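Following: one structure in structure tokens, then a few remarks.
In this view, the complex is presented without one of its protein chains, the others remaining in place.
Per-chain residue numbering starts at 1, and chain names A and B are given in the order in which the chains are listed.
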Amino acid sequence: MQKITGDILIEKASALLSSGTVSCVLGWKKGEFGYDVTPAVFSSVEELERDFVYNDFCGANFSKYLVSKTRKLEGKILVFLKPCDTYSFNQLLSEHRFDREKVYAIGIPCEGMVDISKVKATVGEGISSIDTDGDNLLVSTLYDEEPVAVDFKSVLAERCINCKSKKHVAYDELLGEEGDVIENSRFDEVARIEALTPDERFAFWQNELSRCIRCNACRDACPACTCEKCVFDNPASGVENKSPANSFEEKLFHIIRAYHVAGRCTDCGECSRVCPQNIPLHLLNRKFIKDMNEFYGEYQAGEEVGMRAPLVSYTTEDLEPGEALTRRDTDA
Amino acid sequence: MRKCSLDKINLLFAEIAKNAVLYLPVDENDGSAVYKKWEDGTAYSNALNTVRSPKDFFFPQTENLMGFKTLGKTIEVIDTRVEPDDFVIFGVRACDVRSFDILDRVFLSEPVDSFYASRRNHGIIISMACTRPSETCFCKTFGIDPAEPQGDISAWKTETEVFFKSNTAKGENLLTALDGILEDCDNNEVDAQKAKINAVMNRLPLKNLTTDGFGGGKTAEIFDSPKWEELSESCLGCGTCTFVCPTCQCYDIKDFNTGTGVIRFRCWDSCMYSDFTKMAHGNNRNTQKERFRQRFMHKLVYYPENNEEIFSCVGCGRCLSKCPISMNIVKVMKEIGGNKGE
Partner (left out) sequence: MNNINDTLIPKIGVITDVRIDTPDIKTFRVVTPDGKKAFDHRPGQCAMLSVPGVGEAMFSITSSPTNEEYMEFSIKKCGCVTDWLHQAEAGQQITIRGPYGKPFPVDDVFAGKDLLFIAGGVGLAPLRSVINYCRHYRDRYGKIDIVYGSRSKDDLLDYNEIIEEWSKDNGVNVYLTIDNPQDGWDGHVGFVPNYVKELGFNTNKVAVICGPPVMIKFTLDGLCDIGFDKTNVYTTLELRMKCGVGKCGRCNVGAKYVCKDGPVFRCDELEELPGEY
């Protein structure tokens, strides 16, 4: 349940718009059923009051939008950032992907966002509205007389269950109380897959990736994927493809993408959130993060602007290539 | 009308599978449903619908069109086609059955797409009436009745029984072949179920959504609407809506070098993609606003204009639940068409 309300954000945004500090607001627009909120640009107090919403379904990470919006929109943009979004924000700044001067960032606390598919798995299809009473979501459906109470914690998105930080690493202004980097067990699933035999592991990924429909949503939502022209969209690259020509290519896309964002991925989890086929894509990225942590020492992409990722900074302490293999063999 | 008790459904599936490959919705671990080939022990899903639409059966995501062998300056065209096996798709919802009609008007119009036609000829569709529509359903907007699904055979499922009615000769032949398992019955229970479904339909949040403002000839009126900019503002340009859509049928044709020859294949393409209309010397839809507009104009204006006012949307709601930013055709219809659907 979010402690900060939409009304507080509307008030804040309205004040900044009215004072001319910002010219527009990147926020969430309410949808048809409560959970289907859409990222939107608001440029007047009336629009904010009519459509702005902040609830348990505002999962979208706005950082990536800043790349295109700071180029397209005039004036300063107000953006609301949840703790995990601020890591992407910093990472994009490290990569010089947008002009910091064009952004007014407000950090907002986040209690974790809800995965609507988990709610549906609990109450079934036919949700007409969703309310809250503190610890529970009160879900009204077309088929139940009374709203069904669903424990908020039981329907959190995977990335929120394994939340790595409630701390904002970037903002101009912070609403609510600052949180901390938190202990988490986000690498447990990676460790479980690492412990499989190569054949089992191959079968696991084969099964997951064979469902890919190459909609590119993972890439298009990923804050680390901001190439002006993606290699997979470039006919001259030789790997441009809209659908896999065979099962090898199917994996190629995701593996190449994981390599390309290695060291830059902040583990924001957008890839898995947007996948229409529920492929746990974040596990590929987490595997790289886990390996890098183990090989080169703990590193969190986006923690600070200007940090050099382990894969782009050489030190004499670096692991020798062969050691990674030895380590794998002894671990296995 | 014929029926069989629900505990005999596996016998029925086994009987169908004797002469054709049988596909039906099956539950996945993550709670979603997917069409799978029936094998002994496969359980029929109770889910409202599958994430991917059954258009795959007739218009697969990728299919080989032909092969080429080149030697020096010469080329040989190799026919790579194989006659598909007869197949039966069980449990297709009314919305998805309509999508086949919409695809037919594209692929079966002259010149007939023989790849599609061949699959269509080999397939039998057993539809299934809905009992628990979702908030995202709006098939009624397009005149589809989820209580009366079409297809070669229509089916209704109650707590204890499954009812069947054939609509085509193909369907009747199949039902006749299942005589040993099915028994004749009256319409009473099916009628009672239809009444129940219709009562639910009147409670759906999108029940009043209309196509007002759309249809053939509306291009000049809505093409330049300022709303397109606003609606497409946060569109990621991914292909999710297109690929989960049962009526999206745009495709690309590409060559794949296998190392020993060339395979020319066709695959799904998306008008949302930046390179969809890109030519060597330019692109006539350079912005996401233009690409976004194309998708909805196609479904709501261009297609009806070319196809006797039939809209190229069936109200299945897949794009409503799958779009990463929850932008969808309902929001477009409400904003651009001006009907609030309330």
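The rule is short, and it goes like this: a contact is a pair of C-beta atoms (placed from the backbone, for glycine too) under 8 Å apart; a residue touches a chain by one contact, two chains touch by 3 or more.
Quantities reported herein were computed from a predicted structural model and do not represent experimental measurements.
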Hidden partner chain, touching residue among B:34, B:177 or B:250: B:250
Absent chain, residues of chain B that touch it: 65-66, 68, 70, 73-77, 79, 81-83, 106-107, 111, 113-115, 118, 216, 219-220, 223-224, 249-255, 257, 262, 264, 266, 269, 271, 276-281, 284-285, 290, 294, 297-298, 301-302, 305-306
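Keep in mind that, in the parts below, only the chains that are shown with their structure count from here on.
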Mean-CA-position distance for chain B and chain A (Å): 30
For the chain A and chain B complex, residues of the former touching the latter: 31-33, 36-41, 60, 65, 116-117, 120-121, 124-128, 142-143, 211, 213-217, 219-221, 233, 235, 240-245, 273-274, 276-278
Parts of chain B lying in touch with chain A, wherever the complex brings them together: 28, 30-32, 34, 48, 51-52, 61-62, 132-136, 200, 203-206, 230, 233-234, 236-240, 242-244, 252, 254, 256, 263, 265, 267-270, 273-275, 320-322, 324-328, 330-331
